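Other chains dropped; remaining ones untouched in position.
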Amino acid sequence: GSAKDNAKKELKEVTLVLDYVPNTNHTGFYVAQEKGYFKEEGLKVNIIEPGDDSTSAVLVAANKGEFGVSYQEDVTYARTAEEVLPIKAIATIIQHNTSGFVSLKKENIKSPKDFEGKVYAGWQAPSEEAVIKAVMKKANADFKKLTMVGADGSGFAALGKKVDIQWEFEGWAVIKGRMDGYDVNYMPLKDLDKRLDYYTPVIITNEKMLKENPETVQKFMNAVKKGYEYAIDHPEESAKIMKKILPDTDFAFLKESQKYLSAEYRKDAKTWGVMKDEVWDNYTDFMYEYKLIDKKIKASEQYTNEFVK
Amino acid sequence: MKLRVEDMAIAFENKKILEHVSLQVAEGEFVALIGPSGCGKSTLLNILAGVLQAAEGCFYVDDEKVEGISSHFAYMPQSDLLLPWHTILENVTLYGRLHHAKKQAQQQALKEFATFGLAGYEHAYPKELSGGMRQRAAFLRTALCSADILLLDEPFGALDVITRNDMQDWLLTMRKELQKTTLLVTHDIDEALYLADRILILGGSPASIVKEINLHEVVKSRDWLFTQGEQRKEIYSLLRGESHA
Amino acid sequence: MKRYRKYIMPAITLFATLGIWEACVRIFDVDLYILPAPSKIVEAMLANADVLWMHSMVTLQEAVTGLMIATVAAILIAIGMDLSKNFKHSIFPHLVVTQTVPVMVLGPLFTIWLGFGMAPKVLMVVFMCFFPIVIAFCDALAQVDVNQINLLKSFGAKKWQVYAYVKIPAAATALFSGLKVSATYCIGGAIVGEWLSASAGLGYYMIRVKNGYMLDKVFACVIVIIFWSLLLHLAVTLLERIVFPYKR
C-alpha cells in the first residue's frame, strides 16, 4: 500500500560501482543488500557491474557513483595524476593481498628465480611489470629472461601450454583451478616482498561525499561492514547469497571461495576494513621507486579509517 | 501568337549552346523542332519549362512575358520518367496532387484512361506496363496539367520502330482531339514530317533556327510520308550541312 | 533440387563444420576453457533459455531504440546535407572521422555523461548504426535522376514536395540497404555498451559467464546474438517489402 511506498521513498539512493563483474570479493555488499542492512540504514543501493576494470575510480570521481570498488594502486595513481581524482579509500575489503603467482606443479616453479626462461601472462599494467621486476630482482633473477604476454582470459586452461605463470587471486581463480583438478604451485605475493602486501580491492568514495555527506558514507559503511562481518561468520550462507547473484557459477566453488575469504577479510586486524599507513606508504614508495608515479604522496591523502572504526 | 521566343541564348561553362533563337507558335499549332543530337533542343525546352535560365532573350505567352516556372507549360521530358514508386493513376495525377487537387485530378484522369489505352492499369506500377503504354501514361500526365502549351521532348526516342510508329499514329489522332498548342522536339525526320504543322530546323554551333518548313496544308498519312523522299533528303542535308559547319 | 541449393549448401557446410568441430573437441579432448564442443553450447543454450531470453529482451530494447534514433537522425541529417552543400561540407568529413575512433574510448565518456541507465548503451548503438545509414542515404539523394527532379519543378512542386515525391522514394532502396547493415550491427553496439556498465543484457551476462570460465555459456550467448542480429536484418527486409510494394 501507500505506507510502504512512502517508506521506500524515504530511502536515500546511492550508487556503488564495482571494479568488475561480481565475484566473492563483493560478498559483503550483496549480503547487506540481501539481508536488508542498507535499508536499515535508510539507503537504497544500486550496484553497477562494469565489464571494464578501470572505470570505477573515474566514475566515482565524476560523481556518477557515490561509492566504488577499486584497488590501492588505482587510488595512488588517481591521487598522483596530473589532475588529481578526488577519491579516497574508506575501507579495504581484504586485509592482505590474496593474489600471487600460479604455475603447474610439474613445471617446478618455486621462486621468482625460476621465472627465467618462462612465459608469464598478465593484464599488462605497468605496475604489474614493476612488481615482477622487483620480485625477480630480489631473487637475483634476470627479468629480461622472462617473456611477458597478455592473458587471454581462459584462466588455468592456458597454464602449461603457451603460458607458464599467471598472476591470480587465490580466492577466485586459484580455488577454481584446484577444484578443476589442476595441480598448481601458488606463490603468494605478500610472501615475496612485504611491500607488495597492498590492499586489493578497496572501497572508495569521493571527497564531495566525505565533505558534504559523511553521514551517508557512515551509514553505507555500517551496512557494508555488517555484510562482511556476516560473511566472515557465515561462509556457507553468504555463498548461497552469492549463488543468487551468480546463478551460473558452481555452488561448490562459491562455497570454497567463501570459506577461504571468510578467514581473510579481517585477518590480523581488530576490525574489518581498517587500513594501516604502513601498507599505503610501502606500496606508494614501491610505485615511486619503479617510476610508476612521479611524486610521493602521504598515506593520509589516500585513505581514511574514519568510517570503519 | 500563343508562344513567342525572342533572341534566346544560353551557354554552359563558357560554351555557347544556343544563340539568336527566335520562334513563334500559334494557338493550337503543332510545331516540331528538329536538330542533331546535343545541339540544345532539350536545353531550349528546359528554358521554356522554367527549369533553366536563359542568358539572353526572353519569351512570351499570349504576348505576356514569362519568367521562371509558369503554369503555361506542360513539359514531357525525354524519357517517360514515370515515378516507379507510384501507381499509374498516382503518376498521371501528379500535377493535381502537387497542387492539392488530388480528388479532382483523379476524376478527370479516370475519364481519360480508356482514351489513352490505359484502361485497367490504373493501379498497376509503371514497370508492369509496356514501353508504349508507359509513354502514353506520361503523355496523359502531361495532358492533365492545367497548362495550354505542351512541350514534348523526343517522346518516342526510347521506343523501337514499330511501337514508335504506333505511338505517332496515336498522337496524330490525339492532337486533333486535344487541340493543344504543342512544341515537339525530335531528331527523327520522319516523325517531324508525319506529326507537325510546321518544322523548325535547329542547327549550327551555337545553334539557331536555320530553316522552317510549312506543312499546314498537308493531310498526313503514312502513305504520304513514304512519298516524301525529297523532303527527307532536304532536311537530312540541312541537318548534316549545319552539323559540320 | 537446384532451386533449393541456395538453402541446402549452407546447411551442409554448417553441419560439416559443426561435425568437425565436435569431433576435434572430442578426439583431442579440448578443454571447455579453450573451445567448447557444439553439443555443449547447445546444451548450455537450452539449459539457460530463460536467462538468455530475459537478457535478450534488455539488449533488444537498447538495440532497437538506438537503431530507430540512428535512423531518424540519419534521415534528417542526410536530407539536411542534401539541402545545403555548406552543411554537408561542414559535417561530412567529421562523420567519416568519428568512425575511426575506438569505441572503447567513447564508452566511459558516454557513461560519465549519461549515467548507468539505458542511455549510454543506446548512444553506443546510435554511434555505431548512424554512419552506414547516413552515408547510404546521402549518396543516394545526391544521385537522384535530375530529370525527375526537373519534371517536378516544371510542375511547380515545392522543395518539400520534390523530396516527398521523388528524392526520398528514389533514395529509399539505398536507405534500406544502409539500414540492413545497421540492423546487423546494432545488437553488437548494445553489447559493447553493456560491457561498460550494466545490470542486465546479453553483454552483461556474457562478461559474467566469461569471468566464471563458462565458455560454453559465452558461446551460447554468441549464438543468441547472431540469432537476433539476423532477425533484425530480416525484419528490415520485410519492412522494406511492406513500405515499397512496387518493388515486388
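Chains: A, B and C, in written order; residue numbering restarts at 1 for each.
By our rule, a contact is a pair of C-beta atoms (placed from the backbone, for glycine too) under 8 Å apart; a residue touches a chain by one contact, two chains touch by 3 or more.
Just so we're clear, the structure is a prediction, and the values are computed from it rather than from any experiment.
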Exercise. What formula, in the shown labels, sums up the chain copies of the full complex?
Worked result: A x1, B x2, C x2
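Keep in mind that, in the parts below, only the chains that are shown with their structure count from here on.
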For this session: Could you tell me which shape the graph of touching chains takes: line, ring, star, complete or other?
Result: line
For this session: Could you compare the number of C-beta pairs in contact for B-C with that for A-C and name the larger?
Result: A-C
Exercise. Computing the C-alpha centre of each chain, which chain sits at the greatest distance from chain B?
Worked result: A
Seminar exercise, completed: Chain-centre distance (mean CA atoms) for chain A and chain B, in whole Å, is 83
Exercise. Approximately how many whole Å separate the CA-defined centres of chain B and chain C?
Worked result: 48
For this session: Indicate the whole-number Å distance between the mean C-alpha point of chain A and the mean C-alpha point of chain C.
Result: 36
Problem set entry | Per-residue overlap in chain A, given as positions that touch at least 2 other chains | none
For this session: Report the residues of chain C in contact with chain A in the complex, numbered from low to high.
Result: 31-34, 48, 51, 104, 107-108, 111-112, 115-116, 194-199, 203-204, 207-215, 217
For this session: Enumerate the contact residues on chain B facing chain C in the complex.
Result: 46, 49-51, 69, 71, 73, 75, 77-79, 81, 83-87, 94-95, 97-99, 125, 127, 145
Problem set entry | In the complex, chain C residues that touch chain B | 145, 147-148, 150-158, 161, 165-166, 169-170, 172, 244, 246
